[in-house]
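Note that this complex is displayed minus one protein chain, with the remaining chains in position.
And now, chain A:
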Amino acid sequence: MTETTIGIGGAAEGTDMVLNIGPQHPSTHGVLRLRLVLDGERIRSAEPIVGYMHRGAEKLFEARDYRQIVMLANRHDWLSAFSNELGVVLAVERMLGMEVPERAVWTRTLLAELNRVLNHLMFLGSYPLELGGITPIFYAFTEREELQQVMEEVSGGRMHYMFNRVGGLKEDLPNGWTGRARATVAAVRSRMGRIDDLVLGNEIFRGRTRGVGVLSQQDVHGFGVSGPIARASGVDFDLRRDEPYLAYGELADTMRVVTRTEGDCLARFEVLLEQTHVALDLADACLDRLTDLPPGPINQRLPKVLKAPEGHTYAWTENPLGLNGYYLVSKGEKTPYRLKLRSASFNNIQALTVLLPGTLVADMVAILGSMFFVVGDVDK
């Protein structure tokens, strides 16, 4: 699958090599294919070729009713399943004009933040792995297993929780769960230092990432990059603060938006790491609030056939990897007429076309890993 063409504008004896990376390749993020044109060791142009994971979810939404959609919606970005469910049910609730019980709002916020920690831990572990350090992923997965156990006790799922329902959550929290969740959050926080010190303080790691793959603010806006990657380039935008949904409006004192200005791989990693700390703090604040809340319903009784009224709406959420948008058009049927997904990773990896040219092949993996994408989120 490689081909050589005579170089144009290069040195007389130089040839450009067209190199295919993927679709199956050793970095952990599945099946993204890159087509690189090389001049020696240097990348002259890069083109991400997407679609190897396209599962047609948007078309399937049109054949599922509003309860079934949730199940497909949490699978496109498999590392942040809870946040994905959330976007869909928020859109449907807005269409129905439905008021969600306060208990459900706070529980959703809590679980969304725990899900954010789970997502970030995966990347905090896999990114050093791609750069050649095997140990951190074992630490990251130890923490993930603990948190997954907490989530599983609530929802019964380790990855795809299916806990959101239109109008609330599936069921109330189990007895004594908040205490166990609090203990787990504290345990995870106490061991986060292993990643702080082992990875971030590592000389080799810093050498491989500092100043590599600098993404300018202009490109962030040009490609619609969002989430931790955009904030690492100094774009101070976070929906949780700037357009609060769920209970984030009342968490303004705990909520910190982490930004960096360097825009390189290390900055992106630092943002992710610090966001994990913030998410753990937010989870604690939600737990505090939940224990104070009076007992009450956690969902609403739904009609047997759930139909959204005719119209359209756009709901967006700050997913762990960036902005996720859901454009819902309904014709009053029990299935949506169209549900368009705006997924964060799709926009984020487009920036590779400007990020990779001019860098070395050896840095490509460092840049690719620091874009924190999920292929299912790219291809939908």
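Everything that follows uses one rule, which is that a residue touches a chain if its C-beta (ideal position, glycine included) is under 8 Å from a C-beta of that chain, and two chains touch if they have at least 3 such contacts; residues count from 1.
In this section, contacts and distances are computed from a predicted model.
The subunit not displayed here is recorded in UniProt as "NADH-quinone oxidoreductase subunit B", chosen from "Dihydroorotase", "NADH-quinone oxidoreductase subunit B", "Electron transfer flavoprotein subunit alpha/FixB family protein" or "Peptidase M16".
Checked against the full complex, the one of A:Y52, A:W177 or A:F237 touching the unshown chain is A:Y52.
Among the residues A:R35, A:R67, A:R94 or A:R158, only A:R158 touches the chain that is left out of the figure. Of the candidate positions A:E41, A:E145 or A:E171, contact with the unshown chain belongs to A:E145.
Remark: the residues of chain A touching the chain excluded from display are 23-24, 28, 30-31, 51-57, 59-60, 63, 71-72, 75, 78-79, 122, 137-138, 141-142, 144-145, 158-160, 375-376.
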